[in-house]
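With one protein chain withheld, the remaining protein chains of the complex are depicted in position.
The chains carry the letters A and B, assigned in the order they are written, with residues numbered from 1 in each.
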Amino acid sequence: MTTLLNTMYTQITPEGIIDRYPNSYNHFVLPFVIGISFIIVYLLIGLIRILYHLTAEDRKKLLVSIFTPKTAVKNIKDIFCDCLIHTKIWKRKPLLGYMHSAIAFGWFMLIVLGHIEVALFAPRHLDSIADGALYYPIFYRFFIWMSPEHETLRGSLFFFLMDFFLLYVLSGIALAMYKRVRSIALGMRHTTKPSLADRVALYCLWAIFPLRLLAEGFTADLSGGSFLTRPLNWLFKSFFGNELNFLPTWWLYSICLGLFFLAMPFSRYMHILTEPMLILMRNAGLKVRKPRKGFAEAEIYACSSCGLCLDACPMNTQKKNLKYSSVYFIRFLRRHNEKKVKEIAEKCLMCGKCYALCPVGVNSPDIRRALRETSNTKLSYDYAPMDKFSLPVEGDQKADIMYFAGCMSHLTPKIIKSVTTVLESAGKKFIFADREGGICCGRPMLLAGRTEAAKELISKNKKMIMESGCKILLLSCPICYKVFKDDYDLKDIRILHYTQYMNELIEKGELKVTKGSLSMVYHDPCELGRGCGVYEEPRNVLKAIGELKKAEKERDESICCGGSLGSLTLDNKDRGKIAESSIDNLTAENPQSIVTACPLCYRSFREKSPIPVKDFAEVVCENIKSN
Amino acid sequence: MKNNILIIGGGPAGLEASGILVKMGYNVILVEKEKQLGGHLAKWDTLFPDGLKAEDLLKAMIKKTGGVKYFTDTQVQSVNILNKSYNVILSNGITVLADAVLLATGFDLFKAEKKEEYGYGVYEGVITNADLEQYFKGNFSIKKPKAVGFVHCVGSRDEKACNPACSKVCCATAVKQACHIKEKFPQADVFCFYMDLRMFGRHYEDLYLKAQKMGIRFIRGRVSEVAETSEGRLLVKAEDTLSSKPIKVTLDTLVLMAGMRPSESGYQVGHQLNLSVEEDGFFSTKDTMLSLQKSNLEGLFFAGAATGPKTLPDTLHEARSAAMEIDNYITETFNKR
Partner (left out) sequence: MIDFGFGLSPSSRVNLDLRDKELFSKLIETESDALKCMACGSCTASCSAGVFEETSLRSALLNLQNGNKEKALNLLSHCMFCGKCTMVCPRGINTRHLILSINKIYQAR
């Protein structure tokens, strides 16, 4: 102790803190300083790049949103909930949520508390880089000596909090290590294969906190400590005597930190820094315009490669198709592997489950769509013939309701017949927009990345609908519903899926139904559920007309039927396998029949299902109360 | 002692084989799952190419089987292989120890409601080939039609229906039925929608010529969807591929020529014996040329549509060959001379 005090800079603060090193500098901080400087520069360049590639309009939007109080509050809330606590993971997989928040929130608190400590007890070190502002708060415990007589309550509280959060982080790290061995214990069936940079960063991350514990344990008698570091210090002393040879652990601690920051941009851990930026941009309402630049780049680098999308992806029924999951898509985008990126982009069913379950909220389906756009949008098309003559529109031309069946419903006549029967029994007059066929809604073209062509189809349909003078546009296909809702801008016309409309009719008493004994399970079609958030209305109706059973996974976790128009290249065999797994998921509680509300799901299930598959309108139709 | 031979399936193949085996002096036990013998033949009115009454043919065949023990309304419950014989327990509680078994389990008609776009079970006017035969037999009635259509290849040559193969008999059946309809309703327009017209047998081409002369319109194109007009008639869409024009026509009755699928109950029996089936779901024969009646199991034989779609004459030929193969097998295995 005395030897140490000789070299000390003797300025005792009221709290009894003394700087042990005159310049507050030791060579061991170098690796950390190099690492942190590198990451700061890298991040700044990245930020400028992303902002540069945003359109001027988007930049303005971003700026306005950051300074709008409402979005600013939302930004702070989202950053706190999504980046630190990760409420999204907590909700679905509590243990995994604990693991992540222990590491993220714990580490964050260590940094924040460390800085507060310095600000309170040695504020001059935060003044400038020359005073060690970059590293001093991180290695605070190394640089000070605290006279035990001067220990205050305030000081002890910080010692306790620092030890507490270190323990919190360590518990998370222990879980993370266990997860590497047995991921299923934390609720993950599939995990990603880590790349080299991932491994370097991962092992550094694992090492950082145990090393910190060791390092602070060595110095606990000099710089203070609490329930964790003090006993450790006592233990070290009884083993190593009074020898204070602790510098190597501080070196190692610094090296691990430095290496971690150096590997960071090339590893999955980049998400720690990019996720807040993504949240700001998303809350500003930005959308993917180009598949790699601007907003998309922020999304790509915000992917934490956690692999939760592997369990979510309907492709996971076959191991060979796991490679089409979003996590690999984004990894190949980062590596600029054009061939693989294109293949994955075209294969995807665009069911949106990876996006719904992504803890970071990376909208990879939209990036895929943008990627398809680059290769498909320049293909020529000719929709002039659609103006030459208009198809006969049937029904009562003065009716308020226009029913647009859509292309696919024409291959499932039962749906059309049931919808029209229900409308008639409710005494509703309607215009049948496309009994003889009509212009496609444009959603398939959008999904294929042929945006210009889609826009032309949309404008033609829009004209037809606006001219009809209807007040409600009724749809039986979720694919149509999604595009009419999102991309049409039909002014005052209410756009309703038939599940919503029939629910309304029943609630208003305009349609009377009886409760039957059929037990059913409801399948949430991707475009209706995840796409438009319609979950409750169909369930309300089904509960009124029969016994509704639960699927193993439902609502936003529902599994695609495999028939999605979103995929451009998936073959029938693989689609069939996906349908089978979706049916297995639905029949967990042995229902008598599967009910869905989409012509595509209806067709895919009917090919494979061992139990009857019915359309939503069909079961409603079967249960209409006859007068 | 007479050798026991069990025949599973009392349709044309099972009946024909049992008649011959009885004459050869075997103790034949015939099992049929339906209430009456005859299989699909019992539900048919007339047969192509010459309009022979199915009822007459069936009567003649049953007459030939005098002396056969048969159980109708009975299914095979379990089968075990014991040394060289088969121990079969039937659903009526009877146990049979058979020295040879003939699987004549035939086919099921494709369930036409699976091709949703044709609207079977949705529109009243859409019926199947089997329904139409019932109509010919006088078991139900249809309104006098102004126009009738026949759709060939429903559930045949269709990967989506899990049956890529041709069902062999539908083309000739459709032409026969179309002629019959035209005879009943000479004023009605009759259309046949075909992909390829497979009139391969003796006299089949004559049937085709007869239909042409009667004014039946043959359209080369597969029907893709059927809608309902506001008057409740059927709006049928297809492409006339020969003139490269999409066409639509309004009909009153649409007959779906449902194809042949492996028999479900036959599959259950085969499953217990671990008999292999091919990708199309029909049983695989020992080889593809010389031993068409043999299975991979000693003492187990096939006849008829259990091994793929067949016409009635083909089925009867197979039944006779199977009887001969069984006789050879019994002689070689049990009564060494």
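Here, a contact is a pair of C-beta atoms (placed from the backbone, for glycine too) under 8 Å apart; a residue touches a chain by one contact, two chains touch by 3 or more.
Just so you know, these numbers come straight off a predicted model, no measurement behind them.
Chemist: Touch as defined at the start, partner being the missing chain; which of A:302, A:408, A:561 or A:595 qualifies?
Modeler: Counting the whole complex, the residue in contact with the absent chain is A:408.
Chemist: Among A:194, A:210 or A:437, which residue is in contact with the omitted chain in the full complex?
Modeler: Answer from the full complex: A:437 touches the omitted chain.
Chemist: Looking at the whole complex, which of B:186, B:215, B:246 or B:313 touches the chain that is not displayed?
Modeler: Touching the chain that is not displayed is residue B:246.
Chemist: What residues on chain B make contact with the chain left out of this view?
Modeler: Residues of chain B in touch with the missing chain: 117, 153, 157-161, 195-196, 220-225, 237-241, 244-247.
Chemist: Extract the touching residues of chain A with respect to the undisplayed chain.
Modeler: Within chain A, the residues that touch the unshown chain are 346, 375-376, 379-383, 385-386, 388-389, 391, 407-408, 410-411, 436-440, 442, 444-445, 448, 450, 453, 457, 565, 568-569, 571-572, 603.
Keep in mind that, in the parts below, only the chains that are shown with their structure count from here on.
Chemist: How many angstrom lie between the centres of chain A and chain B, each centre taken as the mean Cα position?
Modeler: 55
Chemist: Flag every residue of chain B that touches chain A in the complex, lowest number first.
Modeler: On the chain B side, the touching residues are 114, 116-117, 119, 121-123, 159-160, 162, 225-228, 230.
Chemist: Spell out the part of chain A that touches chain B in their complex, as residue ranges.
Modeler: Those in contact with chain B are residues 394, 410-414, 416-417, 435, 572, 602-603, 606-607.
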